[in-house]
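My structure is below; once you've seen it, I'll send some questions.
The complex appears here minus one protein chain, its other protein chains still in place.
Chain lettering (A, B and C) follows the sequence in which the chains are written, and residue indices restart at 1 in each chain.
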Amino acid sequence: MSSEYRLKRRVQFYETDTAGIVHFSWFFRYMEEAEHALWRENGLSIAPVNSEIGWPRVAATFDYHKPLHFEDEFEVVIRVAAITDKTIRYACAITQNDKKIATGTLTIACVSKRDQPMKSISIPPDIAARFQVAADEWQQ
Amino acid sequence: MSSEYRLKRRVQFYETDTAGIVHFSWFFRYMEEAEHALWRENGLSIAPVNSEIGWPRVAATFDYHKPLHFEDEFEVVIRVAAITDKTIRYACAITQNDKKIATGTLTIACVSKRDQPMKSISIPPDIAARFQVAADEWQQ
Amino acid sequence: MSSEYRLKRRVQFYETDTAGIVHFSWFFRYMEEAEHALWRENGLSIAPVNSEIGWPRVAATFDYHKPLHFEDEFEVVIRVAAITDKTIRYACAITQNDKKIATGTLTIACVSKRDQPMKSISIPPDIAARFQVAADEWQQ
Partner (left out) sequence: MSSEYRLKRRVQFYETDTAGIVHFSWFFRYMEEAEHALWRENGLSIAPVNSEIGWPRVAATFDYHKPLHFEDEFEVVIRVAAITDKTIRYACAITQNDKKIATGTLTIACVSKRDQPMKSISIPPDIAARFQVAADEWQQ
């Protein structure tokens, strides 16, 4: 049972743009990569084949402090910031050599995929039991 | 001089994910497409060749209400929500047949590219003069 | 019944890379955008909801002649080059003001999604009847 995951990553060429830096949309993908790695570390997949539940994103934010460039090595830390009956909220920090690059948040909701449109449901207890809220959250 | 742009768009296959909906990272790209179209409508490019200034994103958010699917037609409306000496803030609404899909915000800063690292500078008057704050901003 | 589609398009910022040009992987997406627009023009969706058949790509190529840059306007022309019992092959040309930017090919196969792994099947007659091979294919 883990409340945090640290992902080491390198900037790929296709993640950069004509301004010579990582396009801002990529930070949301970096955050999600770390989220899914956290789930795997907790023995779960966020999207198992034929699962009857899903985890759509309901809110996402990033504040950008410094740019990343091609081939830069960086770290993505994601922490569980809050768990409610139907949602999980994460806080994320992207750093490079302990320098703060960007900070983000992500809120996901548990939904039943049997219903169309998707309907929000309580997080199954066996999943909720795998996560705990991180003791200290970053100030943002 | 325009404070708003409406972009009509259709969901492309590569924008969807294995959950069958548009990946949440794409909404940030939709918002930026509309932003750059607004600049063009105001007679500007946000990234002219050899420009000495740039417009990195300093904050971006989205709240997601309903999903979009392959081939869905939708509309992206972006409005200038605030202009300061060095930044522009936009509000964005993504709708499908007047149904609210998602709402976002984007703040960009004006920087000098001659300095490394990039340094925040005042928005040049001839650019600031092309934008005005929208009269009514959506409640979010 | 149409054997060709012409798509007008503008380069988006997130499609460019740190070399200042459109990343080569995007040309495959441009080609697919035009393919799906051709299907729509022929009254079809290549991926209807709950369809029992699918159209995975079995081969794709591009030759690159000139680069595209941010905000460039260009045209994507896709043509049906060949139809067999189980496959469709397209030829694609990307041009800018009649200047040749890139030329590509794409071969797709019809598969049954009821079988796992996917199994190649004959193209349903009502779909095959909507396409015809273009009279003239570009020399490549």
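Quick notes
Assume a residue touches a chain if its C-beta (ideal position, glycine included) is under 8 Å from a C-beta of that chain, and two chains touch if they have at least 3 such contacts.
Since the model is a prediction, treat every value here as computed from it, not as a measurement.
Shown as candidates are C:Glu41, C:Asp63 or C:Asp115; the residue that touches the absent chain is C:Asp63. Looking at chain A, the residues touching the absent chain are 12-14, 29, 32-33, 36, 40, 45-47, 49, 69-71. Seen across the whole complex, the unshown chain contacts chain B at 13-14, 16-18, 20-21, 23, 25, 69-70. Within the complete assembly, residues 18-19, 21, 24-26, 28-29, 32, 47, 54, 56-64, 66-67, 117-118 of chain C touch the chain that is not shown.
The rule we apply is simple: only the chains that are shown with their structure count from here on.
If you average the CA atoms of chain A and of chain C, the two centres end up 33 Å from each other. Remark: chain B and chain C have CA centroids separated by 29 Å (rounded to whole angstrom).
Annotation for chain C: residues 13-14, 69-70 touch two or more other chains.
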